[in-house]
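One protein chain omitted, others in place.
Labels run A, B, C, D and E following the written order; every chain starts at residue 1.
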Amino acid sequence: MRPSGRAPDQMRDIEMIPGFSAHAEGSCLVKFGGTHVLVTASVEERLPPWLRGQGKGWVTAEYGMLPRATHTRGSREAAKGKQSGRTQEIQRLIGRSLRAVTDLVALGERQITLDCDVIQADGGTRTASISGAWVALRLALDGIHAKTPFATDPLALQVAAISCGVYQGNPVLDLDYIEDSGADTDANFVLTGDGGMVELQATAEGAPYDEETLLRMLRLARIGCGEVFKAQLKAVGRG
Amino acid sequence: MRPSGRAPDQMRDIEMIPGFSAHAEGSCLVKFGGTHVLVTASVEERLPPWLRGQGKGWVTAEYGMLPRATHTRGSREAAKGKQSGRTQEIQRLIGRSLRAVTDLVALGERQITLDCDVIQADGGTRTASISGAWVALRLALDGIHAKTPFATDPLALQVAAISCGVYQGNPVLDLDYIEDSGADTDANFVLTGDGGMVELQATAEGAPYDEETLLRMLRLARIGCGEVFKAQLKAVGRG
Amino acid sequence: MRPSGRAPDQMRDIEMIPGFSAHAEGSCLVKFGGTHVLVTASVEERLPPWLRGQGKGWVTAEYGMLPRATHTRGSREAAKGKQSGRTQEIQRLIGRSLRAVTDLVALGERQITLDCDVIQADGGTRTASISGAWVALRLALDGIHAKTPFATDPLALQVAAISCGVYQGNPVLDLDYIEDSGADTDANFVLTGDGGMVELQATAEGAPYDEETLLRMLRLARIGCGEVFKAQLKAVGRG
Amino acid sequence: MRPSGRAPDQMRDIEMIPGFSAHAEGSCLVKFGGTHVLVTASVEERLPPWLRGQGKGWVTAEYGMLPRATHTRGSREAAKGKQSGRTQEIQRLIGRSLRAVTDLVALGERQITLDCDVIQADGGTRTASISGAWVALRLALDGIHAKTPFATDPLALQVAAISCGVYQGNPVLDLDYIEDSGADTDANFVLTGDGGMVELQATAEGAPYDEETLLRMLRLARIGCGEVFKAQLKAVGRG
Amino acid sequence: MRPSGRAPDQMRDIEMIPGFSAHAEGSCLVKFGGTHVLVTASVEERLPPWLRGQGKGWVTAEYGMLPRATHTRGSREAAKGKQSGRTQEIQRLIGRSLRAVTDLVALGERQITLDCDVIQADGGTRTASISGAWVALRLALDGIHAKTPFATDPLALQVAAISCGVYQGNPVLDLDYIEDSGADTDANFVLTGDGGMVELQATAEGAPYDEETLLRMLRLARIGCGEVFKAQLKAVGRG
Partner (left out) sequence: MRPSGRAPDQMRDIEMIPGFSAHAEGSCLVKFGGTHVLVTASVEERLPPWLRGQGKGWVTAEYGMLPRATHTRGSREAAKGKQSGRTQEIQRLIGRSLRAVTDLVALGERQITLDCDVIQADGGTRTASISGAWVALRLALDGIHAKTPFATDPLALQVAAISCGVYQGNPVLDLDYIEDSGADTDANFVLTGDGGMVELQATAEGAPYDEETLLRMLRLARIGCGEVFKAQLKAVGRG
């Protein structure tokens, strides 16, 4: 029995509010239950020096969490003077995931930065970030396209992410904070719209897991990402 | 004529959404027009070492701005590894302003941290922060009081802040970003509920100003803070 | 009664020693009683990249305090690895104040850095810094002018600063450390030679203040800055 | 055809030199072909403050790479003043992997730090580090046991890691640098001696991968870890 | 011929102004020609944690240079966020030199920090710092002794330092900036009042030097330190 009363393959309610930010070229407030992440896509028409002249663009991500997004206040990374290892690990994962479905040559010599800031956390902030980042990126590209059309759409595929885990012996989908804290295994799946796998990270927090469990979690992830893909399309007006 | 079409003594719409955060002991999403700040009050029942044993508590503030809260993306302070001088100046001002109306002895040996994070910026983020911080602090204290009543209310007075400036030769109230960028003088007023002044900072961005202008701005600030005081009371359910 | 026995509108002795530094293009050791600040003006004939090509120059300031300038030793900011919020706030104020009276276009494409280092502190270090910085800047400009005359003097006006406060209920001028530590209100005024106001910062350290008090402090500030203006002219040989 | 001429399921030569360090309580120079990592296990009989009094110990890891371990010199992290996101990600992975097979209660209130320093890099530094860290940890525990026997062996299981990838369309085992640079998919597997999975990270560098590929890589990983387990036992004198 | 016209064994004018600082327990403004260093000795009656309980005290030094102490402005270390290698090297040398003549057990469980801040630089700032630090330390100890007499004087010996070098082929004493910039060899000697050597650092800036040159520089150093010893005694009122 899950603390929230959900079925093992039941997601939390997903909400994706496009255009949440007045200033960003693309943005999305994504909610997976009590986890709320604001993602903005910022377009810069010039690349940093080390990326110039290669005939392609770049997509990068930064991640942050408001100090009191969590149950107890965490220290502010800007005040501490550095980003934690966890923060860097997450923002690297977000960037890789979105680049996996982006045609950087088609994007042209511009950089898009995806800022994922957790307003409220209840488990699954990295998977919500990736899922919302696709919406923000899509909207930003639509905006560029409206002014100067792309010959090829740089973002032909969707990408979404979801967490799975083994809670009290059972594989479950989309862990909230309580489940996450007590899970034996914690896994994050990043899948593309056509069923490909982009990233899989599965960690035994307690006992090691086996192949069977891994495959059952993958099955749950496919269900979950299916729902996210629908919510994404709806958010960008293509549902 | 103001870019927004407002009268010189006209505030932007104020909205204060109490309890915006699921986790914080007190919180408020405050909107002054297009400026949106999320303030959370986090209560810790123990003080940092250097404040212990003095029979009183402490109220402190931290301030941050999401990288794309602004028209063009600013760099993330956590990634740069330090808070800017501007950030530190603002969070010191917020902390001083709230302490000015807090009875630290009545508060007891606990610390309350007010995190003010700008979700969207359109001028006046520091004054919105101070104004919203009072609501978050009030709610946090109400929560403490409900469990272990204070003998004396540590927050007997309200405090609010508003910006004024001289735009195209005229003193105006509550500058938005466009006005702020072009103002000759930029002033921030922090006033208490009974009309006292807690902080006044008036800076000539262009030509120096005179005493007459200072007093006219102060008069506008009294009007503006009056509106904020009402919004605060309504937000904490005492309106 | 003031601890020093001074009248409410009585400044401490002001001393301004021009040319104190053998190397700087302009310099001044400024003493407001026991507060001694060495200000140097360093001229660089090229601007940092982000200021180039705009047909104007820049004036900036840095501030520091020797670790044992104060009653008890403070930690060395270079050893701690960062400047405090207070330091940054002060150096930003000094820079703004001097730029308020500088014609950056007339200055031409060069940068002048005003280093204000507190050798000994007894209250009012930021106002002494601003007041001495004008002398150092004036001397540096005179030096440039002697070689390659300016068509227009980039520094047509004087600027000076002084602190006022409410000590034991009475507004007083030019607080020393003892008064500053016990003052209810602490205010810094930056005025131009023709009576304009460039910056005003008034903070209630204890009880809030009212408009009447603010105006009485402003009156004292005008008296104080008048004396500083005279000392400045004398120091630059135009007295 | 692999650049090295190896068969798809062929490891590079593994060498594990126990006791390489004269000072550490346990140590191992581990070589996976041209990848050489020195791992030392340092035992401290007291815990850092935040871990004390919980009746258990801690195992943690740090990772570094000599600046010229790689084909072109990388900058020294100590000189840059921070560890890269990659470094932090790797050292977190190493620590988690070793803790997954350590009984922290049986370990008692002591901390063991596993320093993994890459002397020479040719792909697979993180998996070599984990594999060698088990040897260093085992030796350190044997040393403690010889003096004050453990009631329960804190390290009942082995743990080893290996990389797999898809190179030119074929799943291959134990990628060297050339393969790693050109691989479509890059995966790291951390397995226990009894066949459990502790950590799996599979990243699509080029095209997404599918379930079939994942399972084929897992099969290769089981072959590879089998060889590592043997080398570990031999290195600790239990082969 | 030396640029200053001095004889090879001729020092610059030495001036040592004791009690320069109003706040420090001991202080000295030391001038070796155009090199001016303010040294303060700050006494703390408690030791940092890692020095406690060993029945002895500690003497440490910090060194800094005002940004415009030099011919061209250097960047401010506090603003850069770290002390340069040169700064750290110098302050370690100063600390070691003073500890070499201090009986730390006789000093008792207190720490004395010697802050050496270069107000103006013209070569030899580290040797002037050491020489002046002895005066500041002596005065601070005299102050302690006047209140609570030491059983044994913790500073029975004098210590002084001087630079020598090979300028245009000739060993010379007490190099100024011009000589220092062009010297083939640059050496710093730290000697005790009874003729012992505490520290010797001799660096070939151009061609290597030989034993003969080393000994001639040592002879010059003895002459120079002799003059410094006299100036020190005079400054502390024992001349």
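Here, a residue touches a chain if its C-beta (ideal position, glycine included) is under 8 Å from a C-beta of that chain, and two chains touch if they have at least 3 such contacts.
Treat the numbers as computed from the prediction; the structure is a model and nothing was measured.
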item: Contact list for the unshown chain, restricted to visible chains; value: D, E
item: Contacting the left-out chain in the complete assembly, out of D:R76, D:H145 or D:R238; value: D:R76
item: Per the touch definition above, residue among E:L104, E:A204 or E:L233 touching the missing chain; value: E:A204
item: Identified contact with the non-displayed chain, of A:K82, A:R216 or A:K234; value: A:K82
item: Contacts of chain D with the absent chain, listed as residue ranges; value: 21-24, 27, 34, 38, 40, 42, 44, 62, 64, 66-73, 76-79, 81-83, 87, 113, 115, 117, 119-120, 122
item: Residues of chain E in contact with the chain not shown; value: 82, 85-86, 88-89, 91-92, 96, 100, 192, 195-204, 207-211, 214-215, 218
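Here is the rule we use: only the chains that are shown with their structure count from here on.
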item: Contact-graph separation of chain A and chain D, given in steps at minimum; value: 1
item: Chain whose average C-alpha position is farthest from chain D's own; value: C
item: Chain whose Cα mean lies nearest the overall Cα mean; value: B
item: Duplicate of the A-D contact set - from A-B, B-C or C-E, the pair where over half of the pairs recur; value: B-C
item: Between chain B and chain D, centroid-to-centroid distance (C-alpha), Å; value: 51
item: Chain A and chain B: spacing of chain centres that average the CA atoms, whole Å; value: 33
item: For chain B, residues contacting two or more additional chains; value: 81-82
item: Pairs of chains found to touch, sorted by chain label; value: A-B, A-D, B-C, C-E
